[in-house]
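Provided herewith is a single structure, encoded as structure tokens, for subsequent inquiry.
FYI, not all chains are in this one, though none of them got moved.
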Amino acid sequence: MKLGRVIGRVVSTQKVESFQGVSLLLVQPLDEKLNKVGDPIVAMDTIHSGTGMIIYYETSKEAGRVLETVMNPSDASIMGIVDELFVDSKK
Amino acid sequence: MKLGRVIGRVVSTQKVESFQGVSLLLVQPLDEKLNKVGDPIVAMDTIHSGTGMIIYYETSKEAGRVLETVMNPSDASIMGIVDELFVDSKK
Amino acid sequence: MKLGRVIGRVVSTQKVESFQGVSLLLVQPLDEKLNKVGDPIVAMDTIHSGTGMIIYYETSKEAGRVLETVMNPSDASIMGIVDELFVDSKK
């Protein structure tokens, strides 16, 4: 999983059927110091993340499993919201 | 998922059987400001995307599931067309 | 999927059992203008691709499915040969 910040959302009406009713957010990947790394991705959200929140997300087959429909074809999902981050970057 | 723009299409007659009848488009990956990032990919299209459209696509095992045949061997599919994109890149 | 050019082949006798009889080609990834991008990969070929041909290939779990044995452990396969490529790179 990777750290990221919710920076926006995607509005889309013409899409594959299994995406009906799914919330799609724009997520900026971050490093452990919360600096931006790489380009934003489009991720499903099922835990009511809000813009500006620090979250961790997955980009793989597992990402579709957070929805009830196991076969839902998503490859990126927000898994949780970060409360605190402890980093010992010296080691 | 990632943002992209449809920039062309691939014509192919000699191919694996499960790809018969499948539309293959050339997609340029984009960042959240719609600047180009990385190299174009070849993606399946089942939602009738047209050249120049902004879309979001997947590159993974899930991508094959948009076709009726679950076992169809594709690793990249267009999932939806972007109507609007809200970005708060300051956060 | 990605575009590529067949640039060679791999001869290998000591290998995992499920690869017996499988043709392994060396593929140079290309961008939409057919310029080289990144390093060559080793891909299975089941559609009789020849050296110098422009093809599109997959690198993922789906790649193994082009063989009769669903469980065949390959992660890269040539899916089809490109006849024509229409690119509108201005958009």
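The first chain written gets the first letter, and so on, giving A, B and C; residue counts start at 1 in each chain.
Note that a residue touches a chain if its C-beta (ideal position, glycine included) is under 8 Å from a C-beta of that chain, and two chains touch if they have at least 3 such contacts.
Values in this document were obtained by computation on a predicted structure and should not be read as measured data.
Student: For validation: placed chains = 3, all identical. Expected total copies in the complex?
Tutor: Across the complete structure, the repeated chain appears 5 times.
Convention: only the chains that are shown with their structure count from here on.
Student: Quick one: label the inter-chain contact graph as line, ring, star, complete or other.
Tutor: Shape = line; chains linked end to end, path left open.
Student: Using the average of all C-alpha atoms in each chain as its centre, how far is it in Å between chain B and chain C?
Tutor: Here chain B and chain C have centroids separated by 19 Å.
Student: CA centre of chain A versus CA centre of chain C: separation in Å?
Tutor: It comes to 31 Å between the two C-alpha centres.
Student: Going by the touch rule set out above, which residues of chain A reach two or more other chains?
Tutor: Within chain A, no residue contacts more than one other chain.
Student: Where on chain B does chain C make contact in their complex?
Tutor: 5-16, 18-19, 24, 26, 28, 39-43, 51-52, 59-61, 64, 71-76
Student: Any idea which chain B residues touch chain A in the complex?
Tutor: That would be residues 1-3, 29, 31-32, 37, 46-47, 56, 58-63, 65-66, 70, 77, 79-89, 91 of chain B.
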